[in-house]
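The structure follows.
Of the protein chains in this complex, all but one are displayed in their positions.
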Amino acid sequence: MKQQSSVTAAHVTHLRVRYAETDQMGVVYYANYLVWMEIGRVELVRSLGLLYHQLEREEGLYLSVIGANCQYRSPARYDQEIAVETRVGKANSRIVEFTYRILSLNPDRLLAEGSTRHIWLDREWRPTRLPAQYAAKLRVDASES
Amino acid sequence: MKQQSSVTAAHVTHLRVRYAETDQMGVVYYANYLVWMEIGRVELVRSLGLLYHQLEREEGLYLSVIGANCQYRSPARYDQEIAVETRVGKANSRIVEFTYRILSLNPDRLLAEGSTRHIWLDREWRPTRLPAQYAAKLRVDASES
Amino acid sequence: MKQQSSVTAAHVTHLRVRYAETDQMGVVYYANYLVWMEIGRVELVRSLGLLYHQLEREEGLYLSVIGANCQYRSPARYDQEIAVETRVGKANSRIVEFTYRILSLNPDRLLAEGSTRHIWLDREWRPTRLPAQYAAKLRVDASES
Partner (left out) sequence: MKQQSSVTAAHVTHLRVRYAETDQMGVVYYANYLVWMEIGRVELVRSLGLLYHQLEREEGLYLSVIGANCQYRSPARYDQEIAVETRVGKANSRIVEFTYRILSLNPDRLLAEGSTRHIWLDREWRPTRLPAQYAAKLRVDASES
């Protein structure tokens, strides 16, 4: 399978740390960074003119996760403003990788880096290709596989 | 609408507090008690010979929440063993109320009390009645409305 | 204990439904409304010139929940924009009640209503009074008890 490195610029999404996201160490619980990554990729997709919930409802296309990793650099704390920088990494019409940098704004600090890999599924949960008109928006060459 | 007080004995479910469930006060975050209530009512239903996931998949019956309340008496802490006592409260074929007492076992202490109210929905999200064979298991008189 | 009805206007906070907040019924899981209530009251407090995390860190004041309830009117769905209207309800220097209306913006619909009650605790988890300078910001008459 050939893959294509994307030149997509980072999309930046802001959020504020919720009390519910902290744990008794006084910092954000580690699984919640994956929730923030999901917010980052949904907002990146929205910024490209796609609505993920429309892909699901109208096209029956589901972006199913096959892998995730996160490297934790510095803890996030309650009420901090967070920036999630999301980029499309390697991608073709069947697989999409997103990469993430998660930063606090005050102080300005890298908190975590990571990536998630996804495949497209149809309504019957079979792997499928992202149709060309959507692939173009994600800057993925749909002719590749 | 007539309602019927249940004489169902309490069903007791045990669980252990997860790190993910704590917050930076060092105790369980308040919304998680509603998650424990859900576990309690599913296990109560299971103990009566019903599988809630079968009701959903095979009968297209959904137990939709219309109200919830919780009174917090004492905080739950990480790694404590918790008992969730669940009872069927007022119920007929259209509405079910569950009541809950949530206790820690070591020390033996009441942590919270609460209740949830639910209606049955069909696959089109219309209010419906619980069929008689299921109502009987929940000890609900299906002839009432 | 005398209590005082607040004339505080509603503070409105906006958020967008996260995929993580949905469940397999295709709507927001019921416990997450309590997370949104927390966001609402923190932002209300912020709008009054108080930072809750500073109260915790610098003053050792903790807003501990003693009761919560929520009435569910209509389900929230993935990616909807949500408005959380929060008001200070009955309050004095020891107890604060917040009331909430949770609405979707598109369509414009009431999703849920509820309230939470809280007491102030000090670092040793003893009930305490909110100092007068903070009570004034919350429009609470600190002379009452």
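Chains here go by letter, A, B and C, matching the order in which they are written, and residues are numbered from 1 within each.
Criterion: a contact is a pair of C-beta atoms (placed from the backbone, for glycine too) under 8 Å apart; a residue touches a chain by one contact, two chains touch by 3 or more.
Everything numeric in this text was worked out from a predicted model, so none of it was measured.
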| Residue in contact with the excluded chain [from C:Ala31, C:Cys70 or C:Val88] | C:Ala31
| query | Per the definition of touch given earlier, which of B:Val42, B:Val96 or B:Ala112 contacts the omitted chain? | reply | B:Val42
| said: For a quick check of understanding: of A:Ala10, A:Leu48 or A:Val65, which residue touches the chain that isn't displayed? | reply: A:Val65
| field | In chain C, positions touching the absent partner | value | 19-20, 22-27, 29, 31, 78
| task | Please give every residue of chain B in contact with the chain that is not shown. | result | 18-20, 35, 38-39, 42, 51-53, 77-79
| Touching residues (missing chain, whole complex) on chain A | 24-25, 30-32, 34-35, 38, 56, 62, 64-72, 75, 116
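By definition in this document, only the chains that are shown with their structure count from here on.
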| Leading chain pair when contacts are tallied as C-beta pairs | B-C
| note | Chain centres from averaged Cα atoms put chain A and chain B apart, in whole Å, by 35
| request: Please report how many Å separate the Cα centroid of chain B from that of chain C, as a whole number. | output: 24
| query | Which residue numbers or ranges of chain B touch two or more of the other chains? | reply | 24-25, 31
